[in-house]
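I have a structure here, written as structure tokens, and I will follow up with some questions on it.
Only a single protein chain was left out; the remaining protein chains are all shown in position.
Labels for the chains are A and B, by order of writing; each one numbers its residues from 1.
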Amino acid sequence: MTSGQIEIQLIAVVVAVACALPGTFLVLRRLALVSDAISHSILLGIVLGFFVVGNVNSPVLLLGAALVGLATVVLVQVLERTGLVKEDAAIGLVFPALFSIGVILISRYADGVHLDIDAVLLGELAFAPFDRLEFWGWDWGPVSLVVMSAILAVNVAAITLFWKELKLSTFDPALAIALGFTPALVQYALMGLVSLTAVGAFDAVGSILVVALMIAPPAAAYLLTDSLPRLLVLAAAIGAASAIGGYWLAYALDASIAGAMATMTGVAFALAWLFAPGRGLVAAARRRARQKLEFAQTMLAIHLANHEGRPEAVEESRVDHLDRHLRWDADFALRIVRLAERRGLVASDGLRLSLTQAGRELAADALAR
Amino acid sequence: MLDLFDDYTLRTVALGSAALGLTSGALGSFAVLRRQSLLGDAISHAALPGVAVAFLLTGSKAPLVLVAGAALAGFLGTLLVMGVVRTTRVKYDTALGIVLSVFFGFGLVLLTFIQRRPDASQAGLDRFLFGQAAGLLRRDLLTMAILGGLALAVMLLVWKELKLLAFDPDFGASLGFPIRALDILLTSLLVVAIVIGLQTVGVVLMAAMMIAPFAAARQWSDRLGVAIGLAAAFGALAGVVGSVLSSEAERLPTGPTIVLCATAITLISLVFATRRGLFWQSLRGRRDRRRLRLAAVLADLLALEEQHPDAGRGHSAAVLSVMSGGALSSLEELERRGYVRRLDADEWQLTDAGRQRASR
Partner (left out) sequence: MSENGTPAIEVTDLTVAYGEKPVLWDVDLEVPQGTLMAVVGPNGAGKTTLIRTILGLVAPAAGQALVHGRPYEEQRRKVAYVPQRGSVDWDFPTSVLDVVLMGRYGHLGWIRRPGAEDRAAAREALEQVGMSELAGRQISQLSGGQQQRVFLARALVQHADVYFMDEPFQGVDASTERAIVELLRELRSRGKTVVAVHHDLQTVPEYFDQVTLLNVRRIASGPVEDVFTEENLRRTYGGRAAVFGGNGA
């Protein structure tokens, strides 16, 4: 691998990890699409910042764009509070408008400058190594890497410092208020982080892929664990893996690196969806098959117990009527009866079933739960 | 404006945009009503790889082919969203975000892959990204009109069923209507509305065209039929005005201009629409507050009178201000209405009418 290739992958991994952290909280707080909104409206922020500073590489640009990202969230809330528009509609009103203004401004006033709409959506990761940060006579590496690493550090610091507040306000906002934390403050801080990260990542991967990196790896991790710290670590790891995988996919196909990275996050999610232990589709299917038989036996026991000692027991405990009463087809009914007999739950006199003590206990147990 | 009738390109663009605005405005209304506003965003992003795959498979760039590809991909996207939500603990918004970004990313991979091919044939495909209204051709127009017309016709046909689906699906199911199937039908209509608009406003902005018209129309009417009709009209209006503005001015890309027109219509509606509009709300608020203030001053004057039975004596505005803040302007208003009389520079007294009114 060339040093350029290594640097690109490094940048990609840093971007992925930096995105996964605030993204996890977005997913948990059901604010996933806010990342979509912010990452689009930042375009306007970058344009406005450019008008103010005149130079595309200024850090002021970063800050300005991040502020516009925050403003997006504020605008959405303002709209929602009028009571005339629902929240999801508000999001869909604000970001296309801001994005449109940004595009129009670029078209009219910034044409021919480095700002390029394609880059906005798609990023230019392939060119990142060429834009280096030279400072104090030292080559610090690609600008993107430096900037993103700084943002990653900020994210890690913020999450560590405000761990308690974040955790509480995400899972129990009512309790948070009662304890004196202001969830609203935490919310805005989180949005600030999201904005900042989105702006930084913009350059490398473009806006749509920021959404992929913020949402898909945490969602995949969400299917794999219940613990918040592990969720964050897993999300970061999956993001990083998708980044590297995406790079090589793009290399093989000679295609957009950012697009490939997004595709890989999708692959990661699909894998989790299918194979997550316990929660995945495969595990669920297997469990259903196994449970169907156990469940049916328990149902049989409860059914018999319910009617035991009562006048209708004579009818209800007939083997050949099980299919009608329990809605099982005859073969299945027979199979269950046989299994239950073998387990010592029921006894059959050829025509009727009766519960054994074990069967009775099983039934009582199941209902006590 | 007259260019509209002379300029062939402008006419095509304007008609196409009107068609887009009409269908997405009308059909998007149902999505907004069902709190699925951003489903349109997800579908339009998901449509991108469909366009690329359609091209890769058939080698053709005919609008019908590409649109069919877009529709299939968009539809597949919604199926995945519903599947994820139904089978995992991942929530609706996250599922939308995943489908939106992953499909789009995959679409980009395909597009850039196509770009590298020796025949450099990707041109014409990436206009789906941002829309290139100026590139609309007569045959595109035909496709849009036919598909859009069909979608609207179906919507009108099953109008009451869609109303049930949006308002009370459980009740509808209890009546025997196949709610699941209706859901898929509505989603398909949304997909159609979206894919015909993609070429004009592009993937990113399509969401707005599904949401803004209804958000605006809802402020003007409380009846479903009227609101949706208005939404269609607003959408078409935004489309036409946007196209015209964009062609008149220099370097004003059509897609974003149309979206801004739609947004402007929405903002105007939010502020000025009858009764619900924010402008009227604040006016009502101000009027109510003023009424309260006048009543408070009258009541205070009456109370002071009762405390100081010396009938000739007036009370100063300063005292009243202490009691109910900023009394001077209220006193002047009350004087104008005949409830209060001014005895001296700063002495105010209730008239008989005022006394009567305050006692009420």
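Simple rule for what comes next: a residue touches a chain if its C-beta (ideal position, glycine included) is under 8 Å from a C-beta of that chain, and two chains touch if they have at least 3 such contacts.
Quantities reported herein were computed from a predicted structural model and do not represent experimental measurements.
Novice: Of B:Lys91, B:Arg127 or B:Arg218, which sits in contact with the chain we cannot see?
Specialist: With B:Lys91, B:Arg127 or B:Arg218 as choices, the missing chain is touched by B:Arg218.
Novice: I'm checking contacts with the chain that's been left out. Which of B:Pro63, B:Gly172, B:Gly277 or B:Gly354 qualifies?
Specialist: Checking the options B:Pro63, B:Gly172, B:Gly277 or B:Gly354, the one contacting the hidden chain is B:Gly172.
Novice: One chain isn't shown here. Among B:Asp7, B:Glu161 or B:Glu332, which residue touches it?
Specialist: Counting the whole complex, the residue in contact with the absent chain is B:Glu161.
Novice: Can you name the residues of chain B that touch the chain not displayed here?
Specialist: So the residues of chain B touching the unseen chain are 33, 35, 157-161, 163-164, 166-168, 170-177, 218, 221-224, 227.
Novice: Touching the absent chain: which residues on chain A qualify?
Specialist: Residue positions of chain A that touch the missing chain: 291, 295, 299, 302-303, 305-306, 308-310, 325-328, 360, 363-364, 366-368.
In this text, only the chains that are shown with their structure count from here on.
Novice: Once bound in the complex, which stretches of chain A touch chain B?
Specialist: Within the complex, chain A touches chain B at residues 27, 30-33, 35-36, 40, 79, 82, 84-86, 88-89, 91-93, 96-97, 99-101, 103-104, 107-108, 111, 117, 121-122, 208-209, 211-212, 215-216, 219, 222-223, 249-250, 253-256, 258-263, 265-266, 269, 273, 279, 281, 284.
Novice: What part of chain B is in contact with chain A in the complex they form?
Specialist: 32, 35-38, 40-41, 45, 84, 87-91, 93-98, 100-113, 116, 129-130, 204-205, 207-208, 210-212, 215, 218-219, 250-253, 255-257, 259-260, 263, 266, 270, 276, 278
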